[in-house]
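What follows is a short report on a single structure.
Note that one protein chain of the assembly has been removed; the remaining protein chains are unaltered in position.
So, chain A:
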Amino acid sequence: MTTGGTVPRAPARHTGEHLMAYLFLVPSALVFGAFVVWPLGDSVYLSMHGSDLFGGASVFVGLQNYTDMFTSGEFGHVLLNTLLFVLLTVLPGVLGALVVVLLLESQIRGARVLRTAFALPFAFSVATASVIFSVIYNYQIGLANGILGFLGVDKVGWTTDPHMAMVSLALTTVWMNLGYNVLVLSAGVGAIPGEVMEAARLDGATGVALARRIILPLVSPQIFFLVVVTTIQSLQSFGQIHILTRGGPDGATTTLVYSIYKKAFAFGSSDFGAASAQAMVLLLIVLACTGIQFGVLQRRVHY
């Protein structure tokens, strides 16, 4: 913000400075315009048109794509799946990382090695992690069912049972996010001043009390950051769904992003109109989530 406002200046000089500022803004505005504003406008345009054979906009259909979307039971299902996926990935992902970090804080031997080990999933690409998990989850010969068989338990259709697939998918995602979450949180914990911890210990705070009263409030910015980032990430997840379940079985793992992909590109489909309408909904949801998180959660964050 301009703090120079208190000192009166010649208006001519002012205009010149403003112009200069605009000039400096031009490059970023151009990039933003070309890669954000223009595609966004195009999505709105496409969402109000039918699609020709090649996915180009054909006739103007007004809000038809939107009414089709909201009147088909399928879309409600997709939204529910998306919500479920976000809940199953964000909360366990952040809480799990927190538990790991707190345990590692308790000065056990080899904590350094363990911290590195827990951060390792961060190094895996989505595709690599998904392929590894697809081998683990294979119904007939997978590691998971192998272990269950050894324990005398019935096989589980990890990715083929409609009731199980979302859980398996979330498990993979949580594992993938864990590394990054652990890194961010342990950096946060590491940044807590030593004297604060020492003072707390002198006052007799240990274990749970120390974690709840001292560490948690002090890493709340990091927790807040992770919740925002992983929520948006979850909303946009694609790779693990595509590789592990392809949105199935019986549509049980078709989230909003996967549904957009199915409409626009998958299986020779090129219904860009319907896909764009769904993309607008995704945009609104991401905006709303970010808004809510910044508005509500931020107030509870201790900076």
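Quick note on the criterion: contacts are C-beta pairs under 8 Å (C-beta built on N, C-alpha and C of every residue); 3 or more make two chains touch, one makes a residue touch a chain; residues count from 1.
Methods note: contacts and distances are computed from a predicted model.
When the listed names "Carbon-monoxide dehydrogenase small subunit", "ABC transporter substrate-binding protein", "Urease accessory protein UreF" or "RNA polymerase subunit sigma-24" are checked against UniProt, the chain not shown comes out as "ABC transporter substrate-binding protein". Residue A:Val135 is the one among A:Val31, A:Val135 or A:Val153 that touches the chain missing from this view.
Which of A:Met20, A:Leu63 or A:Leu80 touches the hidden chain is settled by the complete complex: it is A:Met20.
Touching residues on chain A toward the chain that is not drawn are 16, 19-20, 22-23, 26, 30, 50-56, 58, 134-135, 138-141, 149, 155, 157, 159-162, 245-246, 248-251, 265-271.
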